[in-house]
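Note sheet for the following structure.
Apart from one protein chain that is not included, each protein chain of the complex appears where it belongs.
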């Protein structure tokens, strides 16, 4: 419904706990914000893998009966965002296959930039594909050298792909986590008594009261089995390129991502934004819920009172039916409502994390104006989003990104705000305590850390058009 | 899951719109917070009534196909909270019956204190009851004088019952709203072009872009039909007793209730609380989401910075399965998570709206302490809740209300807070701009505006035990 | 889908078995042919009644979890046929109400001819109706004298209604069965060790391995409680009028109905038909499955070989979707298929139980002709069905009954059969071992044993039009 970039996936794995699938269920629940379209869990009982996956939210996909059919002390799970239509049940993860006579499952957060050409090569060698997912390519590559050790096969396979991947593999006796050499997407290691956990964000640890151990490093492979945790660095080193947008919008504010508090980054984004784009106003309000921390930061830094001028409904699910005949489109009102008594006659600063197409921002500004706000100053806690992401984020095509073709003034005019201010890239890096090294900011700068083959470009554009 | 008093119902009705049931659906969606257990809509096509109701959320109970089977330009709807077990499908509303050969439907927010004795009298006269609801009693009483006008029959019926009722009636050609003489529960009148609307709160108007006209007065009966809107005051006048707790917790912050902004009342509660119970601290945080406005008010009045030290998950639905074998009870953690990086080493003021049993507050305090908070000062934006409500709110028995038997110090100790402060009753009234006249505060004071027959007392206590 | 008269209901009750609701479930399953639209069970645990009912087949409406929520050693159940549209969930049975402060449930097979006027009287006295069912009228009448014994209240109530009823009542401590003085619809008594059973047909006893005791007599009331089984005859005697069509089509062939084997009646119908309407032919085939016994009887009496020239699919459920665009209507072919190799070049006698509108017979004859049959001689094991039934059977209006307005020759021509022969009424009575006394044959003769008030006539016609 909303005009946001969409993180495509979250992963969770656990090794060595008698309730592995139950804990994976809880972990996926905590990671639900990273993918709301499908969920799946594979467990290993030491001999066989057991799989259940479906379209839907974690709480809809699983119940006590289904979890009971996922026995064993090791499990991996996946939540997925998938664009409408093109990515049905056949593309939900984890995938579980027989590979060299042994069961193997995989869960992937990220996106491979050379998946299509690798797929064509494999097809030329006689491989058949059950899905249209780039992740299936990895499984085929792993299967090519059946006589070797699994870790070695994974290494050889991943050397042939490029792009973003935080991957979990589950065999009958091993849980393996791998992060690509750039480390685009997050992956962390946790511990719950004797059990080891791999997850996209620390909020999954908090829920099950597990302990945060550390970030898996870019390019690291972690092998967890009865011998404990082994760390490998099998790939050629490359400059890190962690996704800075995780700290703007994707991650939950209560998570540590790349070793740093997301909430802290966001309140600092607000504070720096207040310095970069000050304005005289009576009230600072967030666009809920994602804009709350930055709005608090802006209010505190500017000294302007903070308030909740917009209320968000907690009951807007995916099945909402909009009557279509004679009543008009309710748009954003199904989710957000402005408070006339708070806004009336006020000069209001509205803080949001990003503007993608501009359509929602425009509706929000109009709603605030209709509720009596005298002036509306939109402040965005990140730089203009002008380039599509090819590393595991669902972005519209360049032509749909309003910042790609419009100046800040033009955007302000389109969304009907009195003023509009974006956080600078420098400000954003300051907010995450960095000078910009080690991060990917391609969606802001167009500087892509991993280039994609020319022949891939059309495909990538096609994918984002879907 | 949470330790809150529960509003039992919300109602919505519309007269004179070609999409009556679609708009009722939207209106109920906006009122979903007043009842999450069941939802129903009855429409009138001018001749017959059409009914659909089920257990579940509004978005689950209805879809486009079901709404299409509710034709006509008039409709009423109901959302319901019902305690576990005792109140199945047979008690969901609206009720639709044949009464004197004509169809009649009813939707009720409130509770009758003499329902049981009225029911016994009716049963002695040969009436049969399909439900265990007090609302069915009203229908039987309305049916007793079939030869009279409907409004007169409703008047005669309601003279025989006592307690709290904001009622909507739907016949083939009239929409009638009635509020009991004390006006315990809210009811408002709105307008959408030529159509008239009756609803529990104004947030239902905002969603469908209808205009707020006015509060229906205590003791008023509003009759809407082809002749327009007629206002009657058929009952003997009585001192008003509007539920002050609507401004503490029940109503949505973006609603006007009793003609006053709920958000404003709540921020003022926080501000007054800051004066009544000041404390030296580093951070004011709300218990989300209901504590947010009061926390903002407290922070502003005290000058202590405001922050979101607790994050709330948006994905906790009613179907959440807690694994039960070897993993411990996750309690509030499924819904709330504390932010270590925000809380660590801090002296924290936590603002919540009320404490019922104390169990959740205790878990929240412990969670904050575990996340590193150095001091925890709990502030409650209402007085101690010491008495059960018999006017349409689901409260535990007196023996379960921690304030009924414990001093503030004892409660502070139980919930393991460093200090605990409740808003005074005077402060609460100040927050709603009143000297206390015209409101019901029985849950705080034990002063019940409508007494219940001695023989009812046991029943009422039984009901609340259910 | 098929052109048949429809029995409207089946009932089952059991007293004194620890698995009362499970056995009721099995009993209803055996009676499923008497009503496929809805099913319900009420159990009594000695204090409260527990109800579950839904639209659907018995096996769809109930599962282990739902049966587990129907505790107690006494239960009644109901299966129902309901015409499309007009008779939704609110009319499914059993009904369970509070009546004079005590729980009471009812299940009804039959139809009251004066329900409408009784309802108007009750409405004039202030009664409200939750359904449009005639059965609810009985409950209201029972409730009128709350101070008396239940059996006496039932007697007084039933003295005010006329028509067909085999009724089961369940209170907290009694199971009561009543059959109207004419005994239109069947009702039998059975025994399973210490438990007593009341059911529409004996096939329900066979399934649970219970013993057949006897038919409940027309006008008899049977009261089962801790004092055992008591038989009352509370009504003024009247000539019996058992529905002879039960032996033609409604009942299962393995049942005893009115103390007589249904299978035996049907094979004799076929044998008598062979004498009344002989023909030279090569093969006798049934229209499956209902025509099988009569076809066997016809074949044996005529000496013509019996064969299955039509195969019936067992997988045609109620949810079958007929593609509607470019492929034509498949009509009976979804259910029936003719066997070319059996029929080719043959002179075929087709035996069916009745012709209602003639549409299906026409399709069957055409299907047989297309499969190569040289001559087709349709034989019907009952007289022409020329009058609607008002005693618990769903019949079309008179104008839709082909026999009401067409001669046998005209019907033969319409259905394109070479010849057509109906069993005579005398022959039918011979098949059930009777001279015609004690049976109702209104659907064949137009002689209605219970007249219906003039003012009811229009309603009855309206009902059958619905």
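So that you can tell them apart, the chains are marked A, B and C in the order they are listed, and the count of residues begins at 1 in each.
Just so we're on the same page, a contact is a pair of C-beta atoms (placed from the backbone, for glycine too) under 8 Å apart; a residue touches a chain by one contact, two chains touch by 3 or more.
Because the structure is predicted, anything quoted here is derived from the model rather than measured.
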Exercise for the section: Can you pull out the displayed chains that the omitted chain is in contact with? Expected result: A, C
Completion exercise
Touching the hidden chain, out of A:143, A:192 or A:213, is A:143
Handout entry: Of C:263, C:414, C:429 or C:452, the residue in touch with the unshown chain
Key = C:263
Completion exercise
Full-complex touch with the removed chain, picking from C:292, C:350, C:415 or C:450, is C:292
Handout entry: Listed residues C:76, C:198 or C:338, member touching the removed chain
Key = C:338
Completion exercise
Touch assignment to the omitted chain, from C:22, C:166 or C:381, lands on C:22
Fill in the blank from the handout: Omitted-chain footprint on chain C covers residues 18-19, 22-23, 25-26, 29-30, 32-33, 57-60, 62-64, 67, 203, 206-209, 252-254, 256, 261, 263-264, 267, 289, 292-293, 296, 299-300, 305-308, 311, 313-317, 319-321, 323, 325-328, 330, 333-334, 337-342
Handout entry: Where the missing chain touches chain A, by residue
Key = 51, 90, 95, 97-101, 104, 120, 123-130, 132, 139-140, 143-146
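As a working rule, only the chains that are shown with their structure count from here on.
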Problem - Inter-chain centre distance, chain B versus chain C - centres from mean C-alpha coordinates, in Å - result: 49
Practice task
Mind checking the centre-to-centre distance between chain A and chain C? Centres are C-alpha means, answer in whole Å.
Solution key: 61
Practice task
Report the inter-chain centroid distance for chain A and chain B in whole angstrom, where each centroid is the mean of the CA atoms.
Solution key: 37
Exercise for the section: Spell out, as numbers or ranges, the residues of chain A touching 2 or more other chains. Expected result: none
